[in-house]
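All remarks here apply to the structure that follows.
One protein chain omitted, others in place.
Presenting chain A:
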Amino acid sequence: MTSLHIAILSPIALAFFIPLLAKYARKIHTGWFVLLLPVLLFIYFFRMIGMTANGGTLRAGLEWIPSFGINFTAYVDGLGLLFALLITGIGSLVVLYSIYYLSKEREQLGPFYVYLLMFMGAMLGVVLVDNVIVLYLFWELTSISSFLLIGYWYKREKSRYGATKSMLITIFGGLSMLGGFILLYTITGSFSIREMISQVDLISAHSFYIPALVLILIGAFTKSAQFPFYIWLPDAMEAPTPVSAYLHSATMVKAGIYIVARFTPIFAFSGEWFWIVSLTGIVTLFWGSFNAVKQTDLKSILAFSTVSQLGMIMSMLGVGSAALHFHHFEYYMVSVIAAIFHLINHATFKGSLFMAVGIIDHETGTRDIRKLGGLMTIMPITFTITLIGAFSMAGLPPFNGFLSKEMFFTSMLRTTDFSLFNAGTWGFLFPVLAWIGSLFTFIYCMVLLFKTFTGKYQPEKLEKKAHEAPLGMLISPIILVSLVVIFFFFPNILSYSIIEPAAASIMPTLLGEDEKFKVHIYMWHGFSPELFMTIGVAALGILAYMTLAKWRKVYGLLPEKLTLNKLYDSSLSGLEKGSNKITRTYMTGFLRDYLVYVFVFFIIVIGGSLAITGGFSYDVKGNASIGVYELVLSAVMIAATFTTVFARSRLTAIIGLGVIGYTLALFFVIFRAPDLALTQLIIETISVALFLLCFYHLPKFRFKPKSAKFRVTNAVVSIGVGAIVTLLALSANSQRTLESISSYFIENSYKLAGGHNIVNVILVDFRGFDTLFEITVLVIAALGIYGMITLRMEKGGEEH
């Protein structure tokens, strides 16, 4: 176990001690104990930047289940390190923020920090392991801890609903992804991503290639809230705001992005990957931003904006995969670089926006923009933070969102140059959709900012008297927004240290020995089409925001019934009702129906396998000849059987059964089985007596001796069973392949056991073990009868 393993597992290890701290160190907010760890981890990972910037990677193995090839192999490269820094960096800030956000007195801090640390460890595991099974393990741990965090206020109905929804959707995706991993394993024989990448040719030629690709993408899309799986994210906003800021904007939702980026070298050669990823991304971008405008809850706006921004990153990754197909890959590589850059930018501004919204919620008691307004002078610092975050998200200078949005436009414009995957004809869709999406992004950013902070202050609608937040709560968003500004003015501090190595790990095959991507982010492109697009977005956006009240009705066009949420809800309840219905149709509660199922199944399975294998055969050679006694006894037995089945009264049926039993005893006599005959005679007598006893005690009322009702199904099924058993017995008899072992008993009965009665010798000596348990059965039966009759419960037993 190396220091890297310890680093990954340390949050989970610390989680074990949190309950103790929360219980015994009540005077200090538990968050302070937690805070130390992500800060240390951030420093630890920060020191690795030098290594990855020089093209180095770190790999540390730890055996877990070596016989299955499942090992906890930690692997740090540019991409993993970028995510690790995001997780620990934003994690530290979120923990700091939560210390001021969550009250020590009113909230249960223990569980909160346990879940949060669990999540942090899981997320580090997802981005820093090389083994897909271990990756999956951590992946599901993020789903579970996210479920626990969303349902943190578990007494609220909506929290539970949101938690269940996110759980169902992300676990569905996780399981699909596991399927994809297993398919990859069957192709390559290895769980290691490194080794899979080295066998790309083998994978892309295999028939499992497309299923594996689709399954892994479903996993990535559900986690990253892509269309149409985004519906869980807006409902996950019921979580405490630090959780929303951490999980549902900066880290967990980017796990899907991570997967897409990580598997790009394996899958990105195919047109399917290109189309699925980039189209899903661009549709999500458009749909998320379109829907964000109609929200009235601040966190819902942010949720939809997260969806939309993730779609943007996703589409850039998809488009970037084209770089693998062209000689001048730098031309398309800009998409990948833009994706990485925007990933970082989004984490900074979205984190700060969530924290600002949390502050507003905390200090005014509401998040509804219809109630808020005029807070600019009351909360100037929060206003500044929101302003910077919102303008950055809208893609305005001088904030980092501007840079990544310009790069986004650049990469989208370049799709029109594609000569690949028929993108030439449809490629124009990308810049158009991207532009419309950006327009809506601009509008909701303005809504977010101006509806909250300008206009009239309405103190009567607020639960609390609004005031500025305490300093501690402001530290984290201030740090994040300063990064927003710093990254705009000095974007290239990121490009050499983080973006280049991350791009190198997304597209490792494009680089030769000792080569590096040259990333240089320019603030000024000249008067390029991108700039005019941004100007267009801003101009039209301002116009649209001004006239928002007029065209807002457009959202009423789509009826509530046609939304994806409705689809989710109705399919969930439909599933429940449907399965209930199905179960009700065949679980009738009537024993006779279940018997019909059992027998029909028997006929189908045995008859079917006889038919399929051609197992039926008929061969009477070697059979003994049939004598008169057998014929007569058979006739008697058949007659008795018919009497039993068609008897009008039950007494006749009982007597008929007795006749069958005694005839069987006679068969034993003529087939020379005296022990069997004796036993059969006595047992038959006893059972007939017991039948008569039952018959005698039948309730008097409603009792009319009636012949059995004739039912066609029953007749068909019983004839079928009889026919199948007969066929089976005939075939078995005709196909004897081995000698019977009975000659051994005949020879050794007296020699070894000292008895002439072979049957008895077998029963008590050769196979006495069976007999021991048969007499046990008898004793149990006797005890059962004794218990049933004598030990009657007061309540249930109706006294006869």
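The rule is short, and it goes like this: a contact is a pair of C-beta atoms (placed from the backbone, for glycine too) under 8 Å apart; a residue touches a chain by one contact, two chains touch by 3 or more; residues count from 1.
Definition applied: contacts and distances are computed from a predicted model.
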Per UniProt record, missing subunit out of "NADP oxidoreductase", "Sulfide/dihydroorotate dehydrogenase-like FAD/NAD-binding protein", "Electron transfer flavoprotein subunit beta" or "Na(+)/H(+) antiporter subunit B" is "Na(+)/H(+) antiporter subunit B"
Would you indicate which residue among A:P459, A:G608 or A:P674 is in contact with the undisplayed chain?
-> A:P674
Per the touch definition above, residue among A:S3, A:T509 or A:T776 touching the missing chain = A:T776
From the listed residues A:A205, A:L557, A:I626 or A:L693, report the one that touches the chain absent from this view.
-> A:L693
Residues of chain A in contact with the chain not shown = 674-675, 678-679, 682-683, 686, 690, 693, 753-757, 759-761, 763-765, 768-769, 771-772, 775-776, 778-779, 781-783, 785-786, 789-790, 800
